[in-house]
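Every protein chain except one is present and positioned as in the full complex.
Residue numbering begins at 1 within each chain, and the chains themselves are lettered A, B, C and D in the order written.
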Amino acid sequence: MAKPVVKKKYTLTERVYLIEIIKGLGLTFKHFVFNVKASFRPGPHTVPTCWQYPEDRREIAPIFRGAHMLMLDDQGRIKCVGCGMCAKACPAQCITVKRGKVAEGEESKYVGKTYPEEFVVDLTRCIFCGFCEEACPKGAIVLGPEYELAQYTREECQLTKEGLLANYYKAKEEGKLKPPKKPVPVAASAEPVAKKAAAAKKAAPKKVEAQGAEAKGDAKEAKAKEAEAKKAEKEQKSEG
Amino acid sequence: MNWVIAIIKVVFIWTWCLLWATVMTWAERRGSAMIQDRLGPNRAGPFGLFQPIADGIKLFTKEEFRPKTARKILFNLGPILFAIPAFSAYAVIPFGDKIVIGGKEILLQVADVNIGFLYVLAIGALAVYGIVVGGWGSNNKYSILGGLRSTAQLISYEVPWGLALLAAVFVYGTFDLRQIALEQTGTFLGFLPNWGVFKQPLGFLIFTVAAYAEANRVPFDLPEAESEIVAGYHTEYGGMRLGLYLFGEYVNLYTLSALCVTLYFGAWNLPYIDMSKFLGPISYGIASFVVFWLKVMVFLLSFIWVRWTVPRFRYDQVMRLGWKTLIPLALFNLLITALFIQLTV
Amino acid sequence: MEVRRPTIEDWDNPGDLVTINIGPSHPAMHGTLRVIAQTDGETIVSAEPEIGYLHRGVEKLGEHLTYHQFIPITDRLNYCSAIANNVSYEMAVEKLMGIKVPEKAQVIRMIMMELARIADHIVCIGILGVDLGAFTPFFYLFIQREEIYEIFEWYNGARLTNTFGRIGGVEADLPEDFEERWRKLLPNLKKAIDETDKLLTHNRIWMDRTIGVTAFSPEDALSWGFTGPCLRACGVKRDLRKDEPYCFYDQVDFEIPVGKHGDVFDRYIVRMIEMEESIKIIDQAIKIYKEFPPDAPLMAKVPKIIKPPVGEVYSAIEAPNGELGFWIKSDGSDKPYRIKIRPPCYMVYQAFPELVQGEMIADLIACLSSLNIIAGELDR
Amino acid sequence: MGLKEDVQNTLGELALDFLECQGDLSVTVPKDKIVEVLTKLRDNLGFNFLSDVFGVDNSVFYEKLAKAKAKKKKGEEDKEEEPQGPPPPRFEVVYLLLSLETNKRLAVKIQVPEDDLVVDSVTCLWKAADWPERETFDMFGIRFKGHHNLKRLLMWDEFPAHPLRKDYPLEGQGEERILEYND
Partner (left out) sequence: MAFQAYGGEGWLLTKLEQLINWGRKRSPWPLPYGTACCGIEMMAALASGYDLARFGAERPSFSPRQADVLIQAGTITKKMVPIFKRIYDQMAEPKWVISMGACACSGGVFRTYSTLQGIDLVVPVDVYVPGCPPRPEGLIYALIKIMEKIEKDHPLRKKAAEIGIGG
């Protein structure tokens, strides 16, 4: 229970407050001069570490997970078939999808035979994890680059089908559509690719290289298998 | 005629103080921002210069709120008691030499009192009332803590402050601030400007440290230590009452800086140059005023600069520094000064 | 001497002591902590923390979500270093299922976790500075934190709550410009750490405020279940990265900083050195990463719907705050039967009354900030 | 020479049941002997660090297992034995131990029946058990005898239920906290 008593041992420079304080003052002064100089530069981005948001925006990653959008394919057809996989995968249960049959004469609008009659994303609930995007077999729902989402009412935060499509058009116009995601190489079998044995540790780099080469072969197989698996899955889903 | 001039001087110096206290709030924000690699308020007016005005308008139109448990009179009195001494202290501090208009010599000082020095000491000690009354009147534990902290701190630092000033009085041999300013012309030891800081280096150091404590600035901002006792003595204040507190602080700073310049940095005197010799009477008056003001500004900026560099003391450490370090040092300084004067005169 | 713990009833009859309620809406209480302290003047006679103001029912929620869906929830435990939580949880599930994660994925996890560690320590030190009145280091450090966020963002599209990794691996390879970004960040990060060091470490005011404040003996620390930087500051050399190595931590070379007295200063120094060690680890990990071919597997083969066998496992990693463990009991369905999270700062914070007793109010704040209590994982 | 044997040797017949899962060993011991068991483990086997204490509500667990078994309908023997005779106790309290020297971990479990929700507190051995025991009380209603301050930890004091029990709905039962202020 007794607390250890710590004896303070200061060097002379530490004992006299001023020396270290003056050093610190020097440091802050350097920053001050640098920033004052920088703040007279033209344009909104003056001080290099400060982004003046509305005028001068920080570059966001092309894969940034912002507001959702419903994707269209090259011919302008809605990719979504309304299967509801995204709603199932969503941890926050913020997606409501109602599937409807495509009426006759409207086939040119939709990719599949069914379409999302109603598609609502409750942005106030959404946690932007990106699981809907991963779950979607058609690549129809994508988290877009939009991050200015503030609204005055809760109702405005419900992203309906129109809103989702509007997000798509906006992103397309600005050229901010996500680049296609690279497939993740999957290990060929459930067995460990390379065991991290004690022997491996000794000659780590070499061994790693060897394993890497080994893995290369596996990876190709894996890709092929993955593609197959995906196909099968998609078929299953579109059926279901 | 004299009272007209006096009123003009009072009004002028009040507005001047107010103006620069206002600018100081802006400078504090922009300066801290520049130190911290950011921009600071730059949207209200050019360079954000109107920021203090916006703050003022907002505080003025904000709901005046008094907690139910607060003591009505004390609660209202607190900010006033805080702001008034800050303004009054400036009465005896000269803000320039003199200006001759139409053959009439006007001293750039509201009141040339020969015990101006004592007046400043007395008024400076009054500011603590504002804090303690406000803190007590709010009836909030944090506020009371803040008030108590500031009382202990101000009383503790009043002593070394006074002692340091006393040593300065030894050197100048007068209580008259104008006289002190006038004595700091010419050179000292042949090559240094004849400024107090060179005669009283230790005294200046003690004075500065004590001044930081008097002004409740970091590293001595315990009464309003944000992370410990929320907002200290003004936790319960909002609206214009808060504005008075925030504003009084800067006026206080201005007064302290002016005092420091008067005592230790040769008031309006430039080193090695005697302006009065080659400037006309009016332009000399203005020049002395400007020089004085520039010196004050340097000190004001140093307040900001230090604030954003160092951490905060702890309560007992403040006391230790005051009683165990500064007071002995000040006494020592007093002794040395006395000895020196006794031996040389 | 047994001191009666204060309760809220003491408000009305305080006696000689003043009862101060600190928090939950207090600038230094991170919004969600509350301490009821009895003070004699400024000295704390006793303090009683109250928690639960951010209890969001994560463990209960976990029983109603699938294994996969729980990953984003783990982000929100220790939100300063979400990635460490993700990985800890994923490793627990992988252990439960007996999955071996591909090595390249492990390296990526390691790099990201160390970045998260730096980000976490930056928050801790920055807030410690702010709470002690030194604002500027906070800003210097946060600029670099922003850059670290940028790295995260370009990796998988989120800044703070990354939802990093999947059960069985990671969801993406490092972006091509990762190393470039890291090289760009590195000198600035080092400079920011160095500047913080210059502004604080040898400053007498800072030393007075931190050295000897809330010192703790290693025996007490172990008895209270301390882990992580707080334990190391007490002088116990324990780090799961060395003691129970996972990922590639046994193949990289790094030091474990150890303090002496377990006071605020030691915690601060330990964190500062750990940041530098993390930089070292990342540098080495990038070297290992480069030895893998670009198409080396990143995911182990896991079924689409994760249904681990019946059983219960405990798996822990060294999160920035200490040992972060997940105990998962599975009943063979696609939802965990029970998830128990062992958050590091939960154990640290319960020793708080003992830590601050006899210190001053200002020390209470310093102590709290130096422990780096994150309400998200404290209350869950 | 495994950990299991060591524990078996140390505890003798106090060890009722062992469960091994992916290298994690857990041992079930009698409820009223928990302090004795933990003392033995601490002093003899060097398990000197208490990681965590928590409860588990097993009321649904066995049902689910039985259902899963019924679905299989293969007649294979499972590792888990079908509970015979009286139903197994509803609650379980798990103590996670760690040896700092050997870095081995051990889970010690006790079964707590619903009609006797009192367990001896282990705060006398490790102070670390303080809050976890309070939390277990809060979440499951298991009382710890000898705990110096057994109050609710995460929920407010007047909270009527024990939320981590399986019969408590996820979205709650509409409890609200009401505090009166006199200003």
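Going forward, a residue touches a chain if its C-beta (ideal position, glycine included) is under 8 Å from a C-beta of that chain, and two chains touch if they have at least 3 such contacts.
Everything quoted here is computed from the prediction, not taken from an experiment.
Counted over the whole complex, the shown chains touched by the missing one are A, B, C, D.
Residue-wise, the contact with the chain that is not shown comes from A:Leu149, picked out of A:Ile19, A:Ala38 or A:Leu149. Within the whole complex, the absent chain has one touching residue among C:Lys60, C:Arg166 or C:Arg209, and that is C:Lys60.
Set against the missing chain, the residues B:Ala54, B:Leu74 or B:Met275 yield one that touches it, B:Ala54. In the full complex, the hidden chain is touched by subunit D at residues 154-156, 163, 168-173, 175-179, 181. With the whole complex as reference, residues 49-54, 57-58, 60, 67, 91-93, 122-129, 147-154, 156-157 of subunit A touch the missing chain.
Contact between subunit C and the unshown chain involves residues 24-27, 30-32, 52-58, 60-61, 72-73, 75-76, 79-80, 123, 138-140, 142-143, 145-146, 149, 159-161, 375-376, 379.
By our rule, only the chains that are shown with their structure count from here on.
Among the pairs A-C and A-B, the greater number of C-beta contacts is found at A-C.
Centres computed as Cα averages put subunit A at a distance of 53 Å from subunit B.
Residues of subunit B in contact with two or more other chains: 35-38, 308-310. Contact of a single residue of subunit A with at least two other chains is seen at positions 21, 24, 27-28, 49. On the subunit C side of its complex with subunit A, the touching residues are 65, 68-73, 75, 99-100, 102-104, 136, 143, 150, 153-154, 156-158, 161, 163, 169-173, 195, 198-199, 202-205, 207-208, 211-212, 214-217, 220, 250-251, 261-263, 287-288, 291-293, 295-301, 304, 354, 358.
Listed in rising order, the residues of subunit C touching subunit B in the complex are 18, 20-21, 26-28, 42, 129-136, 139-140, 143, 199-200, 203, 205-206, 208-209, 360-363, 365.
Those residues of subunit B whose C-beta lies close enough to touch subunit A in the complex are 31, 33-39, 305-306, 308-310.
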